[in-house]
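Would you mind keeping the following structure in view while I ask a few things?
Complex shown without one protein chain; remaining protein chains in place.
Order of writing sets the chain letters: A, B and C. Residues in each chain are counted from 1.
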Amino acid sequence: MRFALETDPKRARTLPFVAVWLILLLLGGLSLWAAFLGLGMWTPAVQSGIAAIQTALVFTVFMRLKGEPSLKWVFAVGGFLWLSFLFGLSMTDYSSRQGWPTMYDPSGPSYQLPRHSP
Amino acid sequence: MSVTTVERVPQGDAPVSAEPNYLTAEHTVASWLLTKDHKRIALLFFASITFFFFIGGIAATLMRLNLATPGGLLQPAVYNRMFTMHGIIMVWFFLIPSIPATFGNFFIPMMIGAKDLAFPRINLASWYVFNLSGLVVLYALIMGGANAGWTFYTPLSTVYANGYVFAAAFAVFINGFSSIMTALNFVVTIHRMRAPGMTWMRLPLFVWAIYAVSVVMLTATPVLAMDTFLLAAERFMGIGLFDPNHGGDPLLWQHMFWFYSHPAVYIMILPSMGVVSEIIPCYARRPIFGYAGMTIALMSIAILSFFVWAHHMFVAGISIYSAVFFSLMTFFVAVPSAIKVFNWTVSLHKGRIVFDAAMLYALGFVLLFTLGGVTGLMLATLAVDVDVHGTYFVVAHFHYIMVGATVSAFFGALHFWWPKMTGRMFPESWARFAAILTYVGFNLTFFPQFILGYLGMPRRSYTYPAQWQSWNLLSSAGASILAVAYLLPLLYLGWSLIWGRRAGANPWGATGLEWITASPPPPHNFERTPIVTLDPYAYDPETGGYTTQEGTLHAG
Amino acid sequence: MPDSAVLRPDLQYASLAQQGETAELGMWVFLVNETLFFGALIFIYFIYRLTYPHEFAVAARDAVLWCGSVNFVLLLTSSLTMVVAINAAAQGERRAMVCWLIATAALGCAFLGVKGFEYYLDYQDEVVPVVNYLSKPGEGRAGELFWVFYWIATGLHAIHLMIGIGLVLYVLAWKIPRGKITPAYYTPLEVIGIYWSFVDTVWLYLYPCIYLVGRS
Partner (left out) sequence: MYRWIPFWPKTAAVTAIPVNNLYVAELVLSALIMATVVAMMLTFCVRYRRNSDASRANLTEKSWHFEVAWTTATLAAFLVLFVWGASIYIWLYQAPRGDEEIYVVAQRWMWKIEHPGGQREIDALHVPVDKTIRLAMASADVIHSFFVPAFRIKHDVVPGTIETLWFQADKTGTFFFACTQFCGVQHATMQGKVVVMSAPDYARWLTEQGVQESLAQQGEELFRARGCSGCHDPSSTVHAPSLFGLYGTIVHLQDGSIRLADEAYIHDCILNPRSFTVAGYPPIMPDFSGQIDEGDVLKIIAYIKSLGGAQETLE
């Protein structure tokens, strides 16, 4: 526990934090580079992936989740999990709201009623 | 284990404790306004939400008065503002904070054996923020009210509606901070501040319910906050993200709004489920049936509530695939609710049932919740929803859940915990009369609306074709009975504050930790930190005795 | 260095350790809420970018890339200095802690400075919806949606950063001189550090959303 009077060993060294900082900057540079590559629709995907890796680094190292009780992990991950509900479930609508070819073929004969007609 | 024999409800005055309680420890106004005591903050919240309950109630009374005749009484614009303000005030200023901020605030620390919530200052700040948002909504109301409906559908709310939509939306935005602060406090408190021996599976179901509801508040409210923030910005600046004239999608507002507001329905109902799970075992004098199943049901409702929001949008023009998915999810969320109804009912089996006021409210809750639930199933069925969506059927359905069930549970909690909060007993026969009157008045008011809904009467209409008058008249008559039933407790509970008998520490013979301390409790709840040795609800129907969670046996 | 014995837990806690753990948990729970708050905004962006990919690419080309990139570096660096300051607090190196905290606040202010200058450039470039907006060829009506998002997102982020700077200054001016931050109990600093890094994380997402669109 870091509340002991002796100093916290996890807090003794600065070098690992500097290393992570460098990695984060490099990843940022990578994201910037990817923007100029012309990957088309893959660009946002690559950039989101990079941002996710950066987030994981910031959370575990800078925000010191590493080695913390699982309860904090639950809350740290929970926010993103709930966000994925918002993104994921609303895509059920946005991916197919309009103009998706449906089961009914509108070019078919117009007099034929679909099922359920009495 | 010590054994003492007590009368179940002691007659005559209990002895007055010499120790100061939380009400008498300090007397200055500042000691109330700057208090960090969760019990005093609960009472402050109680005052605020009671005020808003009656403001919202006045709006409802005017609406029912207007609908008693097809021609109406109010100007159309006034009627529209009334139902909008009724919705906004009742949802955000009464129902959402109703049980958590008052009974939750008061009893969560006591039930888990803590001296206070984790962050008392944040708790107090929550009350101030709530009142600030209340002032803003009152400003909107006094200046003439908003008339966009409580759902603020764009582009009506952003471009077309006149009135104080900006102020109303902003009030909702600020109100969200209050919810979040309260919820954060509960989550952290329940995780960190439990007394020794109070394991998760020994928590009273009310604590579980408040925990579930806090998780929902924490994860749903920020989305609404962003949504209303953007709405207010759009209204204020004239350009925004939901305006079809700028390429925006009005359905995006609805998606985000219901991502909050469907879980918000569970924010309103989950605490009532917790309350009823406390009341039924205590008055049936037997352990709750299926405790573990109840906790699983509570948590699964909390999580599943996020998977069903678009069932408010089946006719709104979302993709049919999406509608099918959300309909299926809605049926899934109904399963844990069905389990709960079943467990409450079976919890009466082989009990030793006492029909006190709190129990009558709880039984009323179960029935109204079940009727609200089965009509919810009808609304979850896609084809039927297409027909009854946006009609009085929906109005009746959600009033059964949010008013019938939640307000019944609120009054049940009020009667159950009144002796603990004030140290006084209320006149039992009056309370029973009020409970029955509530049930009768409620059904008279809202059952005819199901019929009106299937007949096709659109909601939010100030006028209607004359052939529907009979049902509307019946509904208005019921509303007047309901109004009396809601006002009655104010009178006799107020009376009891001064003339009521003094309650002992545990007038109902209940097992929770909140009952082992004096009534009203001392400033820091307990003389010493309780040590929990037992599951909750250790009632014995064979003898009528019970054992508190500390392990003290009281023979019947 | 003041003795830790002067610090007592608040009434409702059994020990300082419990109080510290609880405060940190409180911040993490709060961050759930912040994640969803900013997440909801990015969700709107996500939907509209899917709907209007071409318009967004054209509109976003006017975003000032160098400002965003410089700010990216500034903010990440401030996160590092914050962590180093907490390390110093844990070791009881009071002087180093104060210095690194001042550096953190300064970097935060530098971020706001660059941001302010960028807003000025944006105004010159006529990309301020309502106030001063000129629709560029090819961006259609949806281009304005991008800029509404830009102003709201960066504005809210800046407000969060200002709160962070305020908290750091509060610790510097109030807590440290009164000996309330000790190697035995530096939780207030730790909690602020978590918040600070979270505000940094938000920028990790806003940066590609705003500055790295339509560059190729």
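Operating definition for what follows: contacts are C-beta pairs under 8 Å (C-beta built on N, C-alpha and C of every residue); 3 or more make two chains touch, one makes a residue touch a chain.
Keep in mind that this is a model prediction, so the values were computed, not measured.
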From B:F289, B:F307 or B:F446, the answer for touching the chain not displayed is B:F289
Of B:L218, B:L371 or B:A396, the residue touching the omitted chain is B:L371
The one of B:S31, B:S470 or B:T529 in touch with the missing chain is B:S470
Per the whole complex, from B:A25, B:L62 or B:A77 the residue touching the absent chain is B:A77
Per the whole complex, from B:T345, B:S480, B:T533 or B:T552 the residue touching the absent chain is B:T345
Chain B positions in touch with the non-displayed chain are 76-77, 80, 147-149, 153, 155-156, 159-161, 244-245, 247-251, 284-293, 314-317, 320, 323-324, 327-328, 331-332, 334-335, 338-339, 341-343, 345-346, 348-355, 363, 366-367, 370-371, 374-375, 377-378, 380-387, 389-391, 451, 454-456, 458-465, 467-471, 541-542
Residue positions on chain C contacting the omitted chain are 51-55, 138, 140-142
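Operating definition for what follows: only the chains that are shown with their structure count from here on.
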Among line, ring, star, complete and other, the chain touch graph is complete
Expressed in whole Å, how far the mean CA point of chain A lies from that of chain B is 35
CA centroids of chain A and chain C: separation to the nearest Å works out as 18
Residues of chain C that touch two or more other chains sit at 25, 29, 32-36, 39-40, 43, 47, 51
Each of the following residues of chain B touches two or more other chains, namely 191, 219, 223, 256
The residues of chain B that touch chain A in their complex are 191, 219, 223, 251, 255-256, 259, 306-307, 309-310, 317-322, 325-326
Touching chain B in the complex, chain C uses residues 10-12, 18, 21-22, 25-26, 29-30, 32-37, 39-41, 43-44, 47-48, 51-52, 55, 129-130, 140-142, 144-145, 148-149, 152
As the complex stands, chain B meets chain C at residues 109, 114-120, 180, 184, 187-188, 191-193, 218-219, 221-223, 225-227, 229-230, 233, 237-241, 245-249, 252, 256, 524
